[in-house]
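Of the protein chains in this complex, one is absent; all others appear in place.
The chains carry the letters A and B, assigned in the order they are written, with residues numbered from 1 in each.
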Amino acid sequence: MGASSAEIRTPARTETATARPRARARWRRLLPWAAGVLVLLACFGLQTQLYTGQERTVTTIFMFVALAQAWNIIGGFAGYASFGQVVFFGIGGYSTAVVMYHLQLNFWLALVLSGLLAAAFGALIGLPLLRLKGHYFAIATLGVAEGMREVVNNVPGLTGGGAGISIPTVGPRASTPYLGNDGFYILFLLLAALAVLVGGLVSRSKFGLALRAINQDEDAAGSMGVNTTRVKVAAFTLSGFLVGLVGASYAFQQVTIFPERLFDVDITVLMVMMVVIGGSGTVLGPLLGAVGLQYVSEYLRQHYTDLHTFILGAIIIAAVVLVPQGVVTYAREATRTRDFSLLGNVRRYRL
Amino acid sequence: MTALAQATLYGLLQGGLLALVAVGFSLVWGVMNIINVAQGAFVILGAYVAWELNAALGLDPFLGMFGAAAVLFVLGYVVQRGLINLIVNAPIYLTLLLTFGLDLMLVQGMNIAFTADFRSIPTSYAGKSIALGDVRVPLGRLLAFGVAVAVTLLLVAMVNRTRTGLSIMATGMDRGAARLMGIRARHVYALTFGLSAALAGMAGAMVGTVGTFNPAAAGGYTLLSFVVAVLGGLGNMYGALVGGLVIGLVEAWAGQYLSGTWVNAFAFLALIVVLVLRPSGLVGRAFYATRVEV
Partner (left out) sequence: MRLSTLLVITSACALALSGCGSKGAAQSDAGSDTLTLGAAVSLTGKLAREGGLTKEGYELCQSKVNAAGGVPVGGKKLKLDIQYQDDTSKPDTAAQLVEQFNDKDVKLILSSYGSANSEAQAAVVERNGQVMADSAGADNKIFEKGYRRTFAVLSPATEYLASIVKSIAELARPKPKTIAFVSADDGFSKTATEGGVAEAEKQGFTVLPPQYVPNGTSDVSSALTKLRGQRPDVILGSVHLVEGIAIVKQAHELGATPAGGFGESVAPPTPDFVKTLGSQAENVLGSSQWTETVKGQDKYFGTAQQYGKDIQATYNHRPEYHNAEATAACLALVLAAEKAGSTEPDKVRDALAGLDTESFFGRIKFDDTGKNVSKPMSVIQIQDGKAVTVWPTEAAESKFVWPGAKQ
């Protein structure tokens, strides 16, 4: 904007007048990336300061950051709230467990394979399911996740069924040494960084614009030339790929996995909660939401052993009522309009 | 052959009960576009209320269910008026999160108040069964089925014939126009949610009589409500009944011809197939997808 006003006032000095604002604009665009790198380095440094128990907690936080960012791609940007995202988590986890158990494959190969399998599954079911809108899409994806869990439960020859399956980590059948708490910390940190990176790239690209257009008005987007089917399926597949990678790493970390944990609907709900409470459709929102919510639930569980679920429920209700657009979006709008009133939020959305 | 007949009968009876569990869920989603994740918790709470009435006053659960309905109605009304009405205009998944938080609080509250022991409401007659040839008809489940069908018919009649029912339908079709016509939307919404909770409470009393329950069972009933309501068609009362019967039958038949553990997988497969081929559900009409209808 500075450039255009400079042009109107003194056309002869266009070169120098626009150079400074353009440089400043470029610097401002790069700032979030720089901040991201800074945070990444800080997390590496943090590792040296943590005990194993705390390390595992922070590792879980990284896991949810990655999951929340991945959900944000299909649910936040595109507005297709998928309630079965955990199906990719489970497919990723079980693919890794099955190939490492039956074929003694190396974990890193298994990781990539699992991501690809999850992505392929996403493309496969995305085509029929993404034709549905709103709540029907949500329930269809939920049905897929639950159904997949039952399928995994019922092929015990392959997956161990309800008895679970263990990745061999000691002895002759182990193909990759167990990464240990430190190793998993770094793995999940890298996955979280990857997810944030992908989220940031998607946000700033034409692809992201197309997703947002679909969110706001799909028919209008279609008539503007956006191939809505292709874009939606691509987003779903990408989201599935990321979630699959995380699921594979989780399986290796847990060593023994069970269907009801890997396809637990609670994981999807947590993903959604983190994105929504943080601020959907932003890159920072899911990040803060994941960190905040995990930290709060961990704190409550340690200090209020008997009541922690109850208090967590109350906090969620309060957060949803007072800040329905998410903390980050609220902060941005509030600082812009100088209107910090939470009750104003309530007044805006209530009946 | 007998096995198939027995399974079919059992599946139908079970399906009727499932329909009662899900009908309130379908009503709320259809009229107000609210996904009530705490539906299962309402059902279990109704079971506990009926159990307490039975333990304290010796009240038969088929009478106690009215008590459960009353308590749950008040709870539902207050929750809607005081909490959910505050975010009605926000994106749909926010109501889902709010009811999720409510679900956490209710389940944990019941855990603390009633402990996690498994309970069942004892009656002298619910365990008996009538023999029709080779097929046995369990009495308790038959009565629960009867209640479910009666309640559905009553609900349909209420929605069609009474002023309250009509105002619920109207608000569901077009809230703005309804308000312009003098309908107090906040009150009607709260009434609808209260009604839904009351139905769940009644279903809970039935569940408590024919089976066992404890707070952890809530999640399973919520999931079933999802499947049955969407299968039948949201907002459609007969749809909930049809959906429940279909799911009951699918599960019973799957259990007969495959290992018992495939039962749930088939229920979800049925759901997905119906959604992809006919999103408005088996009985719902496409154009009025989010409208209450009969």
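In this text, a residue touches a chain if its C-beta (ideal position, glycine included) is under 8 Å from a C-beta of that chain, and two chains touch if they have at least 3 such contacts.
As the structure is a computational prediction, the values presented were derived from the model and not from experiment.
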item	value
Omitted-chain contact residue, chosen from A:70, A:221 or A:284	A:284
Residue among B:76, B:211, B:244 or B:281 that touches the chain left out of view	B:211
Hidden-chain contact residue, picked from the options A:163, A:201, A:224 or A:342	A:163
Contact partner of the left-out chain, one of A:39, A:158, A:220 or A:342	A:39
Hidden partner interface residues of chain B, rising order	2-3, 6-7, 10, 14, 108, 111, 115-120, 122, 127, 129, 131, 136, 138, 140-141, 211-212, 214-217, 220, 251-252, 254-256, 259-261, 263-264
Missing-chain contacts mapped onto chain A	28, 31-32, 35-36, 38-39, 42-43, 45-46, 48-54, 56-57, 60, 153, 156, 161-164, 166, 170-171, 180-181, 254-256, 258, 261, 282, 284, 288, 301-302, 305-306, 308-309, 328, 331-332, 335
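FYI, only the chains that are shown with their structure count from here on.
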item	value
Inter-centroid spacing, chain B versus chain A (mean Cα positions, whole Å)	33
Chain A partner contacts - residues on chain B that touch it in the complex	29, 33, 35, 83, 85-94, 96-98, 100-105, 107-109, 112, 185-186, 189, 219, 223, 226-227, 230, 234, 259, 261-262, 264-265, 268-269, 271-272, 275-276, 279
Contact set on chain A toward chain B in their complex	75, 81, 128-129, 131-132, 134-136, 138-140, 142-144, 146-147, 150-151, 153-154, 161-162, 265, 269, 272-273, 276-277, 306-307, 309-310, 312-317, 320-321, 324-325, 346, 348-351
